[in-house]
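A single protein chain has been omitted; all remaining protein chains appear in their positions.
Lettered A, B and C in written order, each chain numbered from 1.
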């Protein structure tokens, strides 16, 4: 028994190490590449070298930080709208049993539609409503896949909140909406956090809608990163620096939230 | 249960109705185009903003650097250049045409798009402007580049830069082996095989499916004496020459190209050559200065590269052309900039700075010859540009290139025989032409 | 202070009738218990009164005002749920003060009043805790505190004690009653526990299948249940019920059990009900019933009897047990005047004998 337990914990540690290395080594390679000169990039084994800051200078000059700021803005607005509308809708679906379970999954099906097909309707709408110089079209396009996912995520969380809380608050003198806002919503805050982070990831990573729908001259981060993939080759060094810029803040953030994230998800979301 | 579904249906129906009403807008790009003045010489006091969408490559950087000097002549014209990577730029450009509002006043057009854009009415005809521009010397442009800008006898663009291909090779390795630059396809195959050693490939190839493999292989096709189209414009891809070219291509790939390089494109091949892991490649002529740049990717190998035309003398030509969108909001100002940047005098400056050639006279200009890339280089470019042809003609260029590139890739991957692949390619091109 | 009145109140889900034309009066200041087996419509009635369920027909009035269409918040009620429904994210004090937030009371005032309520309920030391750190009994008190802070017109209790253990339940029952008496607020209390109903209520409404089976003072209902259902539902241990005939001062069941019933008139077919306390046993070698099992409760004991095919129970003084070993044969008789007779067809009480 003890020997078995030891064996398992050794295997477990080994597995985690392998997983950690698998995740980190490519990232480490990217980090190294961001400090290499073009000639040094041709040598994969090169680990010790005098770091070169040209790539970073180039990336900063190319406005990647601004692009990151714009992406963060688009993602934040998208997620904020999705969380407000999604939590209200999810509660209506969960508490009032609106729609069957198939509908709950059906919400997600539209997710598989190719952006290549949906982008032109968005573009037409943007032009028709003269919104093409704003971020509104990108935000709407991102809402098309973030809002359903967040709504769907939250239904499960609301399922786990006893109905009597809302009823109690209503008897205590509040309207249904006040009951929802003051009593029910606080119960699913961790879940909302989890859903928000996941939604943020989706918006943060999208390149295609951002490329077509974002205002000219105001690229968002994935477009800026992909722009280093030029016809005359991939500017690996600069792209690597841009990737680091895109990843580090989010990983630091996820370090602080992930415990809540996992607990948040445990609260519901995965029941249907 | 059903209430929500009804709600969804209702909102979808509403949206569909909305779609139908708005659909009138679809494809209306260019309809509201302001009439072109057709002016060639644009007055120096013209005011306006020229928004340009360009590819993010060094040639664009050179153009950006020249804007200040343009503004000395045209102080009232503001030039705003937006750069994007090739693939992104294309998608963005197509999208911008869907608007009735002008998004760009001047664009650069890749050769396969030219016929489709003209057919769609996206571009302004430039004959009148070109012919009435003083001292413009349009006959000085390399003819193959001009041909690309012409659709049914009307010019819709002026050349911006060429990306004609050629054979880039290491002179030290050729000297070491006592070999001369290949004159036939067989010699090419034999040379690259001979250059192959255990730690170096004879030739870095670019068999990535689609554009890349076709762009590379077509050079082999020309070297084998074949062609993509006959004189009447019908495809000639299932000829014995094509089969010989594809056989040779596959032989070289399996015997002289780097191991495990089936998805390689330009980037990998360039890195392989610049790092000394491959002895040669077939690629754009303007790569030579980059390869020979001591501060570039080649490091110590800089200076040992040379450029030659393909065996047989004919190669694939790509080109970018300046064109004015039909819905340009500032077409006069746009032409002012396009005509200025391509004028004989400014072209010299651009080429000296490293820009790819478009004018024959520029390459014999003393300033250019002294500028450091070397007379041999410019001589090779003249040779290359005098006999070069694009991959596609007519409508559906992009699709035609992808279709042929897919069949070639099948042959290299071994999923089709050479004959099957070429027959399918021929059929595909014929289908697209219809 | 308010009287609550149900006037032909009806609740349907689709074609299923849950509450069927119910008329009930809840007198001002009284504590009325709605009791019945699960599914009898008692909770639904309470929830309609609270405004948590739509009323399909009839009227509910509070203090003469029809409240059918009103939102719960407009009905001036307070409710304690079975699971207490404490707000997990708020402290004890905030939970108690919560209803005052709806009345726009200043926060400081609200918290002070909540503190007073907490003190009066013995929660003074716990006010900064979160509900999850409280015991079941403490949570229960917080729920009560939250209900009383606003001094509503009507209290609603939905099985408020069923999540407590037996000992605590009896204590809390008493406390709750004291609070209600002290405040004099009309209370409607739902439970499935007839003992709770008996001990707490001023008035008791026994419900069955969406209808009122019987309502009245608990002692009246206990003494004169108007149907077999009420008779067996109320009282513990359960009333003995036997069908058979009565002739010559004795009841005989088809299986042959005999119970002496004194001077009761003869009936060809009748249902006889006798509470275990009223069934007297006299040991006799010729008795028709046999002692099967004895449960000692302290001063008294429950004796389970086999009488032919019928099983009966009797409650006797423990002192009498010496004569009643298991296996002993006994004669059965009913204490005079303690006989309940029901019509075998309708199961309703027969006119008084």
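General remarks:
The rule is simple: a residue touches a chain if its C-beta (ideal position, glycine included) is under 8 Å from a C-beta of that chain, and two chains touch if they have at least 3 such contacts.
Throughout what follows, contacts and distances are computed from a predicted model.
Not shown: a single chain whose UniProt protein name, out of "Heme exporter protein C", "NADH-quinone oxidoreductase subunit H", "Carbohydrate ABC transporter membrane protein 1 (CUT1 family)" or "Multicomponent Na+:H+ antiporter subunit D", is "Carbohydrate ABC transporter membrane protein 1 (CUT1 family)".
For the chain left out of this panel, the touching residue among B:117, B:161 or B:335 is B:117.
Remark: the omitted chain is touched by one listed residue; of A:35, A:140, A:174 or A:231 this is A:140. Here the missing chain is touched by one residue of A:121, A:162, A:186 or A:215, and it is A:121.
Listed by residue number, the positions of chain B touching the unshown chain are 4, 7-8, 11-20, 22-24, 26-31, 87, 90-91, 94, 97-98, 116-117, 119-122, 207-213, 258-263, 265, 268, 271-272, 275, 277, 396, 398-399, 402, 406, 409-410, 412-416.
Mapped onto chain A, the footprint of the missing chain covers residues 4, 8-9, 12, 15-16, 19-20, 22-27, 29-30, 41-42, 44-45, 81, 84-86, 88-93, 96, 98, 101-102, 105-106, 108-118, 120-122, 124-125, 140-141, 143-144, 147-149, 151, 176-177, 180, 201, 204-208, 221-222, 225-226, 229, 234, 236, 239-240, 242-243, 246-247, 250-251, 254-255, 258-259, 261-267, 269-272.
Going forward, only the chains that are shown with their structure count from here on.
Of all chains, the one whose CA centroid is most distant from that of chain B is C.
The innermost chain, defined by the distance from its C-alpha mean to the mean of all protein C-alpha atoms, is A.
The distance from the centre of chain A to the centre of chain C, with each centre set as the mean of the Cα atoms, comes to 55 Å. Rounded to whole angstrom, the centroid-to-centroid distance between chain A and chain B, based on C-alpha atoms, equals 37 Å. Chain contacts: chain B has no residue touching two or more partner chains.
The set of chain C residues touching two or more other chains is empty. Residues 162, 164-165, 167-176, 178, 182-183, 186-187 of chain A are the ones touching chain C in the complex. Contact residues on chain B toward chain A in their complex (touch as defined above): 1, 3-5, 8, 19, 22, 25-26, 51, 55-58, 80, 82-88, 91-92, 95, 98-101, 103, 266-267, 270-271, 274-275, 277, 296-299.
Across the complex, chain B is touched by residues 38-39, 41-43, 93, 97-100, 103, 119-121, 123-125, 127-128, 132, 208, 211-212, 216-217, 219, 223, 226-234 of chain A.
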